[in-house]
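Just one protein chain is left out here, and the rest sit where they should.
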Amino acid sequence: MDLNYGPEYDAFRAELRSFLDTHGHEAPKGNNNPKAPASLAWQRKLIEHGYTARTIPSAYGGAGREPDILKARIIAEEFARARVAAGLGGQGISMLVPTLLEMGTEEQRVRFIEPTIRGEMIWCQGYSEPGAGSDLAALKTRAELDGDEWVINGQKIWTSTAHIADWMFCLVRTEPEAPKHEGISFLLLEMATPGLEVRPLVDMTGSANFNEVFFTDVRVPKDQIVGRRGEGWRVANSILGNERDSLGNPNATLTRFHALKALMERETVDGQRLIDDPVLLDRLMAVQGKVLAMSANDLRVLSAKVNKTSGGGANDTRLARMIIKLEGTELRHELEGLAIDVLGELGLAYGDNPLLRDGGSWQAQYMYFLGLIIGGGTSQIQKNIISERGLGMPKEPKFPTARS
Amino acid sequence: MDLNYGPEYDAFRAELRSFLDTHGHEAPKGNNNPKAPASLAWQRKLIEHGYTARTIPSAYGGAGREPDILKARIIAEEFARARVAAGLGGQGISMLVPTLLEMGTEEQRVRFIEPTIRGEMIWCQGYSEPGAGSDLAALKTRAELDGDEWVINGQKIWTSTAHIADWMFCLVRTEPEAPKHEGISFLLLEMATPGLEVRPLVDMTGSANFNEVFFTDVRVPKDQIVGRRGEGWRVANSILGNERDSLGNPNATLTRFHALKALMERETVDGQRLIDDPVLLDRLMAVQGKVLAMSANDLRVLSAKVNKTSGGGANDTRLARMIIKLEGTELRHELEGLAIDVLGELGLAYGDNPLLRDGGSWQAQYMYFLGLIIGGGTSQIQKNIISERGLGMPKEPKFPTARS
Amino acid sequence: MEFALSEEQVLLKDNVDRLLAEQAPLERIRSYADGSEPGIAHMLWHQLCDLGIGLLLIPEAADGLGLTVLDAALVAESLGSAVAPAPVLGSGIVAPYLLAEVPDAGDALAALAAGELRVGLALSELAGAREDSGVVAHNGKLNGRSLHVLDFDEQSAYLVADGKRQLYLVDPQAAGLSGRSLTTIDRTRATGELSFSDTPARLLTTDPDLCARTLALARIALAADSLGAASTMLSAAVEYAKQREQFNRPIASFQAVKHMCAEMAAALEPCRAMVWYAAHKLDEREADAVMMACHTKAHIADVGKRLAKTATEVHGGMGFTDLLGLHYWFKRIGFNRQTLGTPAQLRREAAIAQGFIDNTAQNSATA
Partner (left out) sequence: MEFALSEEQVLLKDNVDRLLAEQAPLERIRSYADGSEPGIAHMLWHQLCDLGIGLLLIPEAADGLGLTVLDAALVAESLGSAVAPAPVLGSGIVAPYLLAEVPDAGDALAALAAGELRVGLALSELAGAREDSGVVAHNGKLNGRSLHVLDFDEQSAYLVADGKRQLYLVDPQAAGLSGRSLTTIDRTRATGELSFSDTPARLLTTDPDLCARTLALARIALAADSLGAASTMLSAAVEYAKQREQFNRPIASFQAVKHMCAEMAAALEPCRAMVWYAAHKLDEREADAVMMACHTKAHIADVGKRLAKTATEVHGGMGFTDLLGLHYWFKRIGFNRQTLGTPAQLRREAAIAQGFIDNTAQNSATA
């Protein structure tokens, strides 16, 4: 049990802090255009210093460093602490690049990775469909080979960055006769392709955090496939687990806890601070207890990754990892909801309301986290996974008339 | 909307109060032997006055009155108010007698009903088996016809009054080749029959609230069957719904709420009354809110029974009735658990502990109501019923290898 | 003994439901919510008045229908079911109930009955004053600010509570009165704030009992509104689950989904009787009517909060989008929860109303 990172890491952190002190002012502020020259320049500088795209081989434009989970965490911590824009994320960088490194051809890696990590090529993910959510493999968007081109027809939904993306990676059904999971292929396509239409999908927060994408005879060169025909399910699953880990992040929850506590110190009713209300305080503390439990759980998972522990018994962290999305998103939703209660009628303020507290983030996040409870595998799917993979309980018997 | 019972009922209540004033002292006190002469005499007097066995035809020894739900409730209320032993209950009176009236032969009615309602013949119910709980129809205790007798082998469990019963009504499998629900018969047998053994079943409260009953070649006259061979499932279900209604009774919960409130007024920590602790008070009030909701629900159900409403829309009370067991038992368990928290370390006192509060009832009922959450159809079975019968949702697809 | 709706009540509710189904379908709710058709609210109010809703609680002697709080609660339930933006709470429920008991308010009652008076509600003071808010009366003039005025738009009067739990009627044109509309999550309700600067006001009552019953009425109406909204969300979830197929079967056949729906139904169903009970007690002026109103609103707020979340989850991603409009119901339930007392505040009030604790004994802010 040793929560110190050790001298090598202390030095790394010091060096990073000095970098941030010196160069932090060059970073873009706020939600600017991700392709503004300053943004792209900042991203290039971060890659140069190994503060983003850290483990991508230099042959593909990355920093070419060894994987190091602690350094990755130090980078995240220090950029957050300094409130300086960290390296770009997004589904291209977090999902497609690892996929190409794992399953792409050399030509695909050379063509796509460098512009992606430099922020010059923005991607969106086309997986879910209106009829294929929890049952993703039921997807129906089809691609037929016509000469040297795939011809795509159908519809995708929940494509978060479709409105700003240059390219999309997507799952389409190419082998309609094959069993459900074996008829899917993984294609790459330009958003500017004729026949492709993006419509913003307004959600309950009032913003369009997602999009719908419609395909009408969208033609894509035959070689823009990752893996072979019918291998798309496997290609996609090689990285799908990474997405879930990031939902319900305990560090972000801790930050929100502190904001909630500050809110309760600031706000008053009949002249009394709300943190002095014993009932509200008890709820705040119950939330803190849960946050601390998830933070400790996160340390345990991190340690196992760092030390590549795969021991059984108490050092087996598979279950600890599997529950993060379920518990983390529910906790965050609970926390945001408590802030609304704390604010009483003011908790209803939204949009342009001048009485808005903390920029209206409590209501927005309360709703957004309900979306995250549903998205990325609903809580019901998470519980299936935990019971089956975590506890070894049997799958439900298959429905007799099921296709698969 | 009129919560007054009206003059006829006010008169009935007055007459009953006067009866209780005059005769209440004759009632047996405490948990005496149910067959003590005083107990039997009291029961006979109650039947005479129509205060128990009220609607049983006088031909079978009952009071022969018209069914009247309000009078039944007034009787329950007034005996409780006066803390005088009400008419006998038990599974013979509440379940077997209605069954015989509905499905029994004239001979069976004449033979069994009068001694049963007079308290001279005590019954237990033999339905559940170790392997047949939620899936009651999977019961395996078998009865084979050998000449003029059924020969029973097998085991029953959860037979609450087996240790004091004279007779048992039970479900046994008589047609092993028939489909699961169609192979069951409803038999009556004397507990004194050779080959029948009763073993007390100690539960988590430390008491034996239930028993196990073992059958080894127990021989029963052929005519002690209610309904025909293979009709037992239907016979039993003609009255099973009545049992569930009584679990989670809101009036009993209200009584416990008042006891909890009194406890919080009485107990102190560091000299302060616990009801003045805002966090505990908030939990108490949340429980009161739930109790009031269930009391109101109960009034609505009662009204529909009294007025034989079967209207749709807001006056359709099927769902209101269906949820009583689930909500009522959970609420009661929550309430008892709150009392334990209120008592802090003293809440752990049990058995002969001289520091016991309220006779140790908080812990005992906390556990007993966990038993009731499970018994009489687990909460999971209740939710199946509510979703299927109450909300019209489909049954789960049948497991392909299922027998039925 | 009868604890059920009368035939007339069933008919009343059916009529309101039918009107709202025709006149306030989802597209119209959207048009009101996005600001493109602000007139819908008052159009609905007038149509409801044609059904007599405006006269419900006005005594027959004042040319009203002289009906009961329970009737008003049924209307509120229907409004919640349809997330209708009709400003009924102030003009159709709270104002007539109060004015009918105020001596010398015959003029105002007559104006109400004639459809000439429309009343917004500035009652937040009764549920605790936030920083920068608070209304103080002195010599018949009001000063201060009321932050969460209900039925804010186009009113011809505001019912205002001050810090002493006294109630006033204020003319929108009165000197020193200014107001602005405030956006909340619930775009089906017009909400705003009022600022008073030596604003003349007509004192209606200093009677604490009448004030308490008026507040209880508003709370019952909000609870009924949530009951209606939650009932709609539950029905929508059950219907969606029956239609939606995943893994080659309707998701309504998955035990997890069934149990989510069963839990919603089991929690919600008693709330219907609870609203009736609270309304009935207020109608009968029973001693525990105020406590019952507090509990009813608190309990339904908690049930509603969970139900709104669960029903959204049953709808999966679609529930999160604007496409089905389910969020209007979610937000309406959220609005009712926070308005005129959060559950913890209400539970504390219920404890005080029953004498469980001394009002002044605890230095608790809102709990």
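The first chain written gets the first letter, and so on, giving A, B and C; residue counts start at 1 in each chain.
As a working rule, a contact is a pair of C-beta atoms (placed from the backbone, for glycine too) under 8 Å apart; a residue touches a chain by one contact, two chains touch by 3 or more.
Keep in mind the model is a prediction, meaning the values are calculated, not measured.
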Original post:
Which residue from B:12, B:79, B:123 or B:158 sits in contact with the chain not drawn here?
Top reply: B:158
Subject >> Touching residues on chain B - with respect to the absent chain >> reply: 128, 130-131, 133-135, 138, 157-158, 201-204, 206, 210, 267-270, 272-274, 276-280, 333, 337, 340-341, 343-355, 363, 367, 370-371, 373-375, 378-380, 383, 399, 401-404
Subject >> Residues of chain A (touch criterion as defined above) contacting the omitted chain >> reply: 1-6, 9, 70, 261, 275-276, 278, 281-282, 284-286, 288-290, 292-297, 299-300, 302-304, 306-307, 309, 311, 313-315, 319-320, 323, 326-327, 380, 382-384, 386-388, 390-397
Original post:
Can you name the residues of chain C that touch the chain not displayed here?
Top reply: 254-256, 259, 361-364
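To be clear about the criterion, only the chains that are shown with their structure count from here on.
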**OP:** Could you grab the centroid distance between chain B and chain C? Build each centroid from C-alpha atoms only and quote it in angstrom.
**Re:** 40
Subject >> Mean-CA-position distance for chain B and chain A (Å) >> reply: 53
Original post:
Taking each residue of chain A in turn, which ones touch at least two of the other chains?
Top reply: 277-279, 399
Original post:
Can you list the chain C residues in contact with two or more other chains?
Top reply: 249, 254, 257, 343-344, 348, 364, 367
